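One protein chain is absent from this view; the other protein chains keep their places.
Up next is chain A:
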């Protein structure tokens, strides 16, 4: 079946992606290729060695008063990325997955918001408010909170610690661990890859999985690997910032999560076609 091909392809992408987390972490310490990452040797050059103790505001001929010349490295920027704003055909629901940030090159306030809307009701949503700090050239660490809201179920609050960035071979990774009330823990991981078929036609495999430390019957979530979603989306970039897409998403649930679903008379897995819009500004 063709959908199986999709499943294998995206699984492969996800596995390769997961391996990259490892590589990325490994590169921070040792690197067979010394051109990136690593730590400074003891005899590394002092970047202030030529300053004679002067600063941008002190020393001969400095302009009086506070420093006037501030370049973009001291400016704050912001962006909103609507990575997925899509309609799921079978479940007749709308999914949003939006990320926004405000801050400098190395320190950013990050909002990640995901949710499902059906019949005009926000059925469930997860919103993260995070402080991101550059870990290395390509990855940020993120600390903050996650607020889960369920229309039918119990809302949850979590502390979040994660890592987001670009792994070797161009995998976009986002891995976050959570600690909640009553000793609840969770882990979520997301990987995306962009395959340029042309300069504007882009195929994007995407994988996402969630794990929980213990059962959450209120929200029908089981301990262990709870769910996995694999998607393949084909978008056309009318501009880099505006691209409609079509795609297919395959989801599966496992363990107790699957049992809760069966008990509720719901499918434990499914495949559906999606159509949506990716944008950023």
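Here, a residue touches a chain if its C-beta (ideal position, glycine included) is under 8 Å from a C-beta of that chain, and two chains touch if they have at least 3 such contacts; residues count from 1.
What we mean here is this: contacts and distances are computed from a predicted model.
Hidden chain, UniProt protein name from the list "Spermidine/putrescine import ATP-binding protein PotA", "FeS assembly ATPase SufC", "Copper resistance system multicopper oxidase" or "ABC transporter permease": "Copper resistance system multicopper oxidase". Even with one chain removed from view, chain A keeps its contact list with that chain: residues 33-40, 44-48, 50-52, 54-56, 59-63, 67-79, 81, 105-106, 134-138, 166-170, 195-200, 203, 238-241, 280.
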